[in-house]
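With one protein chain withheld, the remaining protein chains of the complex are depicted in position.
We call the chains A, B and C, going by the order they appear; numbering starts again at 1 in every chain.
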Amino acid sequence: MNLAVSDRLKLILKQIEDFVTHEILPLESEFAQKPFKELLPTLAEKRAKVKALGFWGPQIPQELGGMGLALVEHAYVSEALGRSPLGHYVFGCQAPDAGNIEVLHQFGTKAQQEEWLIPLARGDMRSCFAMTEVDTAGSNPTLLRASAVKDGEHYILNGRKWYTTGADGSRFAIAMMVTNSEAHPAMRASMFIVPTDTPGFRILRNISIMGDAGSDYASHAEVVFENCRIPKENLIGREGQGFKIAQERLGPGRIHHCMRWLGISARAFEMLCQRANKRQIHGDGATLADSEITQLYTAELAAELHGARLMTLSAAWAIEHLGMSKARDEVAMIKFVVANTMNRIIDRALQIHGGLGMSDDTILSSWFRHERAARIYDGADEVHKLSLGKRILRDYRR
Amino acid sequence: MNLAVSDRLKLILKQIEDFVTHEILPLESEFAQKPFKELLPTLAEKRAKVKALGFWGPQIPQELGGMGLALVEHAYVSEALGRSPLGHYVFGCQAPDAGNIEVLHQFGTKAQQEEWLIPLARGDMRSCFAMTEVDTAGSNPTLLRASAVKDGEHYILNGRKWYTTGADGSRFAIAMMVTNSEAHPAMRASMFIVPTDTPGFRILRNISIMGDAGSDYASHAEVVFENCRIPKENLIGREGQGFKIAQERLGPGRIHHCMRWLGISARAFEMLCQRANKRQIHGDGATLADSEITQLYTAELAAELHGARLMTLSAAWAIEHLGMSKARDEVAMIKFVVANTMNRIIDRALQIHGGLGMSDDTILSSWFRHERAARIYDGADEVHKLSLGKRILRDYRR
Amino acid sequence: MNLAVSDRLKLILKQIEDFVTHEILPLESEFAQKPFKELLPTLAEKRAKVKALGFWGPQIPQELGGMGLALVEHAYVSEALGRSPLGHYVFGCQAPDAGNIEVLHQFGTKAQQEEWLIPLARGDMRSCFAMTEVDTAGSNPTLLRASAVKDGEHYILNGRKWYTTGADGSRFAIAMMVTNSEAHPAMRASMFIVPTDTPGFRILRNISIMGDAGSDYASHAEVVFENCRIPKENLIGREGQGFKIAQERLGPGRIHHCMRWLGISARAFEMLCQRANKRQIHGDGATLADSEITQLYTAELAAELHGARLMTLSAAWAIEHLGMSKARDEVAMIKFVVANTMNRIIDRALQIHGGLGMSDDTILSSWFRHERAARIYDGADEVHKLSLGKRILRDYRR
Partner (left out) sequence: MNLAVSDRLKLILKQIEDFVTHEILPLESEFAQKPFKELLPTLAEKRAKVKALGFWGPQIPQELGGMGLALVEHAYVSEALGRSPLGHYVFGCQAPDAGNIEVLHQFGTKAQQEEWLIPLARGDMRSCFAMTEVDTAGSNPTLLRASAVKDGEHYILNGRKWYTTGADGSRFAIAMMVTNSEAHPAMRASMFIVPTDTPGFRILRNISIMGDAGSDYASHAEVVFENCRIPKENLIGREGQGFKIAQERLGPGRIHHCMRWLGISARAFEMLCQRANKRQIHGDGATLADSEITQLYTAELAAELHGARLMTLSAAWAIEHLGMSKARDEVAMIKFVVANTMNRIIDRALQIHGGLGMSDDTILSSWFRHERAARIYDGADEVHKLSLGKRILRDYRR
């Protein structure tokens, strides 16, 4: 297992880190105060700069205009980008588009790729992913209810989804719908491309989350399909392949989240250390950094972060060299380990900031609110722990 | 130590719980969606009903128009009110007015009481408390910088404060200002009544906290004093008594917070149990309540909550029967124990709600954000743990 | 709920604490170094002194020669005794005899009481309790295998049990055996008095536990019943009542353990504080007590211990005033809360003692080893958490 950073990557990383520091971090206070929509022009400029530098789409295959980095390489880049909530968007590797690009690249027909994949990979349009349904556990495929019924040359879609990230402003959705309700649970559903201007597709609301409904990319919608009629050519892969494709999509999707979370964790950890050195607690100039309690927690979190990073790199290496199915246990582990490590680091950084941490004068309060979801989406902690624990224990059954 | 609920209190409690359930909880979605200012007329009606029922000001002395409950009794009532973020406000026992009432009742001159205490206790005006300063540790009195300088018949106040809760809409502030900078650290400051319409007093901003600046009572301001001139009769107690009064104010203030947090905890725990019973995880109708993991966490949190409640009641009993100074260790304990128990229960309730918990469709996300501050204000966890630990260890020094 | 210590009890407590300090604690190093058997003469002397003082059998009914304390009172006494591993034995309230006394007092025939109960309560003999079987979960009554078959005027017992505490040196065992294998799970078993000199009853071994097989009262045996024939008059209660009696026995048994664990916790906590004040860490005389980390953990553990004590007292009050079945949830809570709190306090006290804590120069290492079992016996943590969690969640099912 070789986790080394090549000299070539070192150079790239340095430039990307500088870009994040000088071009993206300064946007943070605007991000905190304005609707995302209003940042779009500025972000478009930044994206143009990134393209000019040759860093667009670190994980996107070169034939689609990206850098085509290997997964371990992307882990390092993604951590650098994750230091800002805008990093991945500016570099064209944001979820859920990154996952949709992979799906269309791997499973899309040539026609689908030309119409949807190419402009998506270029950043000329955005997309969303409609899978999660209200009131049923996303982890259980048998509970899915939204459906697509074939009607001649079309499918007619009906149902409701929520937590469809970035639906607001998307050009199309990839939707998971039941097509074969009587089939084996793993074969019940299929994936479809649904242009968002299709009659019958409607955004009910941007869900108000942690006090804010957001807008455009920074939003999560509840969407409804009401006799939404799409051409049968919009089926991705074959009927019944929906969950299979989702598995291929979510596995790497999870590690992409982990990589980004490492960036958040690293930045929050830095903020913790910086603030501790600044915050006076005694008249003699002693700061929180001089307090043993701060030192204790700093050491513990540094070790946690170091471990989480190694585990993520190791999982990336395993996906790349052994394949997704052999990497499954490692991916399950990092999904819950990195999410929880990030949440603990944010929490401690906030605590060290005191009242300032509660305020929106730093990015911490935004992370505290929104990154709490990391322990829920793409499989809650408990779901991953149970399935991992079961698999491990089964190996010892005689 | 008698923690029993008298029969008389049982009757009262039952009525108060019903009132909270039927009159206050239904306001929760409005509270989540509208500025607090817009709720004021409705809340005024509810307050009138509470007065008509004889439940106004549970902790306010009877001579000031309250119920005059003993502290252990108030603990039970306060938990009932804490189930809604509006409960204490509607019953006239919200912070920081409750603390200000105590200060004026105990230390105010007759003139001060007539002008400020009586209308405050009646709920005819609101007040705020300006103590915390930006960038210095509130726990260390030697770091306080805002000052009041005597000038004939007046004091001239200068400085900046933040986290002045509810300044927006307050009729007056009680402000802690350095009057004797060369004195012993504990004798450097004094408390003043500052009418908010005094020239030189200004609300710089309602601080944006966890994504929301709030308004009126539901806000925390940054305020500035610029050559703010007040009559010398507005001094509370004597010069240099500021910290002494603050101690008298903050001790009970802390237990009042704990009582309210128990209400939040109890309600969040209920929501956890209800949601677990509703959330299907299998096609056969099995719910999250059938999962051993849910059962495990439920049991652990139930025990934590039970312990936290007993500790709070015990501390209330100690304050009442042994006095604040002998109850000091118990108050320090509950400050961090109850805050952390509440935070863990909210976190777990949110996790059980999944995506719904992240959304503003329930009150949980609001509590997740705003009650995080419980581990910071009125002495951060670490501050209380250190001072308590020191006191305990000192007793074993030979 | 009145948890007060009466003036009468205060006087008693003071004397008992003094007795423990001056008469029992000095035996600790002998206890650590010698087989228990060799301590018996000294312990007999101490018991005689206790009887002379009128403190024998704090929980034993007065008609049997004990003090007949109420349960809340006994909680205070038991904590005082728990400070030494010999306290309960010296005062005649040690498990499993205490439980056996209750069983015979409540369910024994007059003949059984005369032959076994009276000398047992007096401390003239010891007894053991044979219930747990190797390899099956004690928490599940359907898995019990040892059996008693009626044969005319006798029962013939066959089977194997382990963790039969103090079998070595006991005059009789109370044994739980399957008599009605086809009955409802809760009605399958019965309890019998088995004199240890009955042919066919045999101690296979004192189990080596944590490096030591122990002897006499300080041992846990594996015992075997091989065609062990006892008169049918030795049945306790009626056939099939075994589990019912066990429930009556184990509920109070659990709280007795908790009370004792509080004593261990209190003593270990004291040792922590004393050692922290003694252990130099700097040349300037600073000790571990001056370290913020020590202060932090001390405060956290003090709060845990205070909470655990209140919960135990509250459960005792509930058993006394509301009955065992209404106190069931509280008893489940303290079983796991107090056991874990004790384990954490012992662990931290050991850590503060460093190498000394690992050695047998203090009592801590013995507690670290042997009190680990508290999270296992009489229902493992997980068993109590699951059943408690289930009961709570069921109440919210609609």
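What to note about this one:
Quick note on the criterion: a residue touches a chain if its C-beta (ideal position, glycine included) is under 8 Å from a C-beta of that chain, and two chains touch if they have at least 3 such contacts.
Keep in mind that what you see is a predicted model, and the values were worked out from it rather than measured.
Only one residue from A:Arg122, A:Arg160, A:Lys232 or A:Lys385 touches the chain missing from this view: A:Lys385.
Within the set A:Ser78, A:Ser314, A:Asn343 or A:Thr362, the residue that contacts the chain not displayed is A:Ser314. The chain omitted from view is touched by exactly one of A:Ala32, A:Met187, A:Leu296 or A:Met324, namely A:Leu296. Touching the chain that is not shown, out of C:His105, C:Arg202 or C:Arg375: C:Arg375 (per the contact rule at the top). Listed by residue number, the positions of chain C touching the unshown chain are 32-33, 132, 134-137, 139-140, 142-143, 162-163, 207-212, 279-283, 291, 293, 350-351, 354-361, 365-366, 368-369, 372-373, 375-377, 380-382, 385-386.
By the touch criterion stated above, the residues of chain A touching the omitted chain are 1-4, 270, 273-274, 276-277, 289, 292, 294-300, 302-303, 306-308, 310-311, 314, 329-330, 332-333, 336-337, 382, 384-386, 388-390, 392-398.
On the side of chain B, the interface with the absent chain consists of residues 291-293, 296, using the contact rule stated above.
Rule of thumb we're sticking to: only the chains that are shown with their structure count from here on.
Seen from the C-alpha centroid of chain B, the farthest chain centroid is that of C. Between chain B and chain C, the centres computed from C-alpha atoms are 43 Å apart. Contact of a single residue of chain B with at least two other chains is seen at positions 382, 386.
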